[in-house]
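One protein chain omitted, others in place.
Which chain is which? They are A and B, in the order written, and residues in each are numbered from 1.
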Amino acid sequence: MKQFTSVKDVPDVKALLKLTQEVKAAPYEHQATGKNKTLGLLFFNPSLRTRLSTQRAAMNLGMNVMVMNLNSDGWAIEMDDGTIMDQGSQEHIREAAAVISQYCEIIGIRTFPSLTNREKDYKEEVLKKFIRHAQVPVVSLESATLHPLQSLADLLTIEEQKKVERPKLVLSWAPHPKALPQAVANSFVEWMKAAEADLVISNPPGFDLAPELTKGVPIIHDQKKAFTGADFIYTKNWSSFSNYGKVDTGLSSWMIDAEKMSWTNQGKFMHCLPVRRNVVVADEVIDSAASLVLEQANNRTYAAQAVLLKMLQNER
Amino acid sequence: MKQFTSVKDVPDVKALLKLTQEVKAAPYEHQATGKNKTLGLLFFNPSLRTRLSTQRAAMNLGMNVMVMNLNSDGWAIEMDDGTIMDQGSQEHIREAAAVISQYCEIIGIRTFPSLTNREKDYKEEVLKKFIRHAQVPVVSLESATLHPLQSLADLLTIEEQKKVERPKLVLSWAPHPKALPQAVANSFVEWMKAAEADLVISNPPGFDLAPELTKGVPIIHDQKKAFTGADFIYTKNWSSFSNYGKVDTGLSSWMIDAEKMSWTNQGKFMHCLPVRRNVVVADEVIDSAASLVLEQANNRTYAAQAVLLKMLQNER
Partner (left out) sequence: MKQFTSVKDVPDVKALLKLTQEVKAAPYEHQATGKNKTLGLLFFNPSLRTRLSTQRAAMNLGMNVMVMNLNSDGWAIEMDDGTIMDQGSQEHIREAAAVISQYCEIIGIRTFPSLTNREKDYKEEVLKKFIRHAQVPVVSLESATLHPLQSLADLLTIEEQKKVERPKLVLSWAPHPKALPQAVANSFVEWMKAAEADLVISNPPGFDLAPELTKGVPIIHDQKKAFTGADFIYTKNWSSFSNYGKVDTGLSSWMIDAEKMSWTNQGKFMHCLPVRRNVVVADEVIDSAASLVLEQANNRTYAAQAVLLKMLQNER
């Protein structure tokens, strides 16, 4: 595996899911594979779960880890080609990516969207440029439009928790005071389409995700109708795709509470975290036995570990 | 040991002191115990000694270490329950503590007081909430009102340096331009009461520590009287407890200098560092042979190592 940025980078999702289960069952089995190999984790944006779980995954594999907050620890990075760099930026992404490749066998990078320039964000310019100039495999730690490590962890959680072969999943839009990326939602759709599940999306008008991603997935604006018979409710806010990056603060009724969960088939509650309590979800739901948020967080380690292991095994 | 936040968490202080001496004598003996175990160090506040000595302690034990500056690396944390999180905070301490527990076998956390709300600070709300929601042992790296790793290192230093079975210790208040926590002073009192020592406290009127902590310890407002016959002078500034968080800049005469040290029984000088030279202590004292500040700093490693080892040995 040369890059892990989307479900499209995975030749066999079922096999990768099986590998996450294997590394979870025996996390320290592959330390000879990781010995003397280094993972570089680069953050342009805040991170808690991704930062710690991916470090843990690498250490479980016997790897060394180096963490860098690119904005504060290093130099301001220029993304555009051909620029005369006489302004704020001090180092070009061409050099940054290639140089970091000299010190690491694998690089992970987090780079959030602008939420102002949709075309640029959806082209994944930063991530793609980084990968083009990196000389080693690159793992997305959440890019402008996708968060594949989260989705793989979610898939593992659903696999562990499902009671029927083909569960019904609802991706339910949530209220939020600030503009958030569409990455987790996009990524969940992409991965669940590749899994054995019946996925529906429920969101208010004006908050449909990118049409080319949701093709074939029912979008139901009536939340109650969507929730009926659901086995899993995956809640997440995202800002508008059509009115790009915009927020609507008049939609607080979309919060998940106990009544809404009662519409489901004793459904489980999922969220990728961090979550704003009593805005996105009521305390009564996230604190209930139906909540899988900690299982999801725990599975982040094994999702990352499976991906890193694949990369180590057919490394340069 | 499930938590290390106070001397009250230690069933046998003498045995723990002995363990610090053992790990100091043979620091790399227990690497099999720490193998594949991870310590997560979380800082809400600056740290030099604690940051480095606790990392070193964990590495001596063969553990992996992950360090996170919570304010800058992650998300703004909500501490209050039941809040509608539609303002600045992005993640609740319930999730933060529980999630970090998925990736670490032990968590260390530093959280300073407000110095404005005495009741809240002395309830140790942040630390206690963190512990309540963490699922692994928690080590205080200095909390709102106590700094037990410092005190254990101080106890080891006194044990190594004392010339009589039961030395006389003076905790002497020092001048300082800014409001500092009472944590180091409180903690020193708490631990020395549990040790074989005669403790007196010397501070100006208006700077008595919390009465329930100092019960049974003489408080002497005359510094010369307090110092007479002392074997160890432990100097530290703290802001007022009664007039909570207040500073008095007219008390520079409380600084420790050579003349004051001459009042003692060839006493040793101690301070936890960082220290403001020529405000808290004169160069002539901290640079003299009587100064134990580097020994104290060195012993921080072995204090942390003993505590981590106890936690590893009866871990989940």
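Criterion: a contact is a pair of C-beta atoms (placed from the backbone, for glycine too) under 8 Å apart; a residue touches a chain by one contact, two chains touch by 3 or more.
Note that the structure is predicted; figures quoted are calculated from it, not measured.
Enquirer: Have a look at B:56, B:193 or B:221 and name the one touching the chain we're not showing.
Expert: Result: among the candidates, B:56 touches the missing chain.
Enquirer: For the full complex, which residue in A:16, A:96 or A:141 touches the chain that was left out?
Expert: The single option touching the absent chain is A:96.
Enquirer: Can you name the residues of chain B that touch the chain not displayed here?
Expert: Against the left-out chain, chain B lists 27-28, 43, 46-49, 51-53, 55-56, 59-60, 69, 72, 177, 273-279, 283, 287, 293-294, 297-298, 300-301.
Enquirer: In the full complex, which bits of chain A touch the chain not displayed? Write them out.
Expert: Residues of chain A in touch with the missing chain: 36, 38, 40, 64, 66, 68, 72-75, 78, 81-87, 89-92, 94-96, 98-100, 102-104.
Here, only the chains that are shown with their structure count from here on.
Enquirer: If I superpose the C-alpha trace of chain A onto chain B, what rotation angle comes out, expressed in steps of 5 degrees from 0 to 180?
Expert: The best-fit rotation has an angle of 120 degrees.
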